[in-house]
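A single protein chain has been omitted; all remaining protein chains appear in their positions.
Chains: A and B, in written order; residue numbering restarts at 1 for each.
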Amino acid sequence: MSFPEPISPRSPRFLVGVVILLVLALVPQISDAIGESYYVTIVTRILIFGLAASSLNLILGYGGLVSFGHALYLGIGAYAVGLLSFYGVSNGWIHLAATVGLCAIVSLLTGLVCMRTSGMGFIMITLAFAQMFFFLGVSLKQYGGDDGLKISSRSNFEPLFSIEGNTGLYYFSLILTLGVLYLTWRFVNARFGRVLRGSKSNIQRLKVLGFPILRFQVLTYVISGCVCGVAGLLLGNFTKFASPAYMYWTVSGDLIVMVILGGIATVMGPLVGAAVYVVLETILSSYTQHWMVILGPMILVIALTATRGVWGLFPRGEAPNWEKRTP
Amino acid sequence: MGETHAVTQNILSTHGLTKRFGGLLVSDAVDLEVRTGELHSIIGPNGAGKTTLINQLTGEIVPDGGKIEFDGTDITTMPSYKRSLLGLARTYQITSIFHEFSALENVALAAQAHSGHSYGVWRPASRDPALNEPSHRALEQVGLVAKRHVVAGELSHGEHRQLELAMGLVTEPKVLLLDEPMAGMGRVESAFLSKLLASLKGRYTIVLIEHDMDVVFALADRITVLVYGKAIACGVPSEIRASLEVKRAYLGERYAAG
Partner (left out) sequence: MGPACSDGNVRGQFAPLSFHSFMTWNLLVIQALNGLQYGVLLFLLAAGLTLVLGVMNFVNLTHGALYMVGAYLAATALTHSNSFLLAAVAAVFGTLVIGVVMEWAALRNFYRRGHLDQVLATFGLILFFNEAVRMIWGPAPVYMRTPEWLSGTVNLFGFDYPSYRFLVIGVGLGTAVGMYLLIHHTRIGMLIRAGATNAQMVSILGVNIRMLNTLLFGLGAAMAGLSGLMAAPLFAVQPGMGDNVLIAVIVVIVIGGIGSVRGAFYGALLVGVVDTVGRVYLPLLLRQVAERTIADAAGPALASMLIYVFMAIVLAVRPQGLFSARR
């Protein structure tokens, strides 16, 4: 089942999770030891997209609303860093505040409009709005337009820490991503999360039970957008570049693939999905420049077959019995 | 009709409730009066518009005309969730539960709507005694407590009906609307549910839509008969049993005449 009850510490899923976390903590060290700094960058990329996919998982996996425009928030985050740097503001905390603030406003406004329609309408409208911002970015020539905006130096968080170096950025991304995963786990098990999961299952009944469900959906969408914006901030810092291409609809599609591939409505799923997808892309593109001709049909096969995702392949074991603690 | 002393408070009533689906008149100026504490049954042949009536009471369907009053408030245009918070609960003829949740979680979710706010994002809801205790009691009441950790999708049809009832009861509603709770139940299960409903009588105001006439006539304080969307009769069971109109509606002209 997909509801995230606490899992048994002896289950394969828990053990694999612990191993993954250990490896992640030591990636820069491992990378140095092998002498290939490449690994730090690729895992940073995985973490960033894992964070973005996790944010999407909230509204899509747990909430059951297919947002096909989440790349928009990646773009907002990257451009928040880009534009502020352009105007000389390099303080990382300001970048962060601007990202979250902008994403909150945009997601609130678009969420209120989008939520009024059916499921199919929601998919298409989120797609349309994201593309609108893409065109907006392209047409703002003074900020690079189509070519994008170079960012001269990364967000400045000194004297607390620095992300100017790849290792610094890696650990920053790691802490943010793991933090969000933990918060997600608490969120979906809490009262709010229960209502959200219920809305995916039987929204009509929820209304009659006494829940003003629109509020919960919009709030979830806003949270989701803001977290994705933070991923965008990381992305902008990672590439030192802000581009409308980050908001292009195929990126939104990629995020959806990551969520499904990893395991919809699981906490670790999106991160696993991002890892598999990025690795897949890297391997395929090294064989041929036309790797999308292979990836396209692969995505179709994934849609047909991956009901539980890669993460779902690991059994969760028996849930610990809470009976002894509740009446 | 014929009560001489001071009017007992009507906790739920409709006046001239009308609903059309295209050219079809599904509710025809229905007047319904439910007194506090009574078990009021609504009966009628198939297609009479009973479920549509309930749907208008809960706000799932918007009426074309008329008024609905609940506990002194005009709720005709009030959204569904607000009506629930005022104390109006219902069960569904076609089971409408959360199949991925356990039985306990289903009932706890129903309780959650009425117990504090649902914006909590940190504490695990499954360990909240404020939700688990009333849910446990409700499940005990309907006889489902042994299966409370079973995923709802794996319960039998009869157990689904029990679960529906538990979800309705857990919030201690002012009025409980039951839409054919016996639907599809075997004899043993029906008997159990019938006893359960009898035990609830007096403690809750109940509106019971049912086809099982034995149950209706055994339990109901008053009965409203709905035919082609029109309330053709309302009264105590003996009056309804004797009514010519009702006989005609159910059994046809031949029986009514003789």
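Everything below uses one rule, namely that a contact is a pair of C-beta atoms (placed from the backbone, for glycine too) under 8 Å apart; a residue touches a chain by one contact, two chains touch by 3 or more.
Everything quoted here is computed from the prediction, not taken from an experiment.
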Which displayed chains the unshown chain touches: A
Identify the residue among A:Thr117, A:Ser153, A:Gln204 or A:Thr282 that touches the chain left out of the display. A:Thr117
Touching the left-out chain: which of A:Leu233, A:Ile260 or A:Ala275? A:Ile260
Contact with the hidden chain, among A:Cys226, A:Ala242, A:Ala274 or A:Ile299, goes to A:Ile299
Residue by residue, what part of subunit A touches the chain that was omitted? 60, 66, 68, 113-114, 116-121, 123-125, 127-129, 131-132, 134-136, 138-142, 146, 244-245, 248-251, 253-254, 256-257, 260, 264, 290-293, 295-300, 302-304
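The rule we apply is simple: only the chains that are shown with their structure count from here on.
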Centroid of subunit A to centroid of subunit B, CA atoms only: how many Å? 44
Over in the complex, which subunit B residues touch subunit A? Could you list them? 58-60, 79-81, 84-85, 90, 92, 96-101, 105, 108-110, 112-114, 117-129, 132-133, 136, 151, 167, 171
Subunit B partner contacts - residues on subunit A that touch it in the complex: 1-3, 5, 183, 186-187, 189-195, 197-198, 201-202, 204-213, 216, 219, 322, 325-327
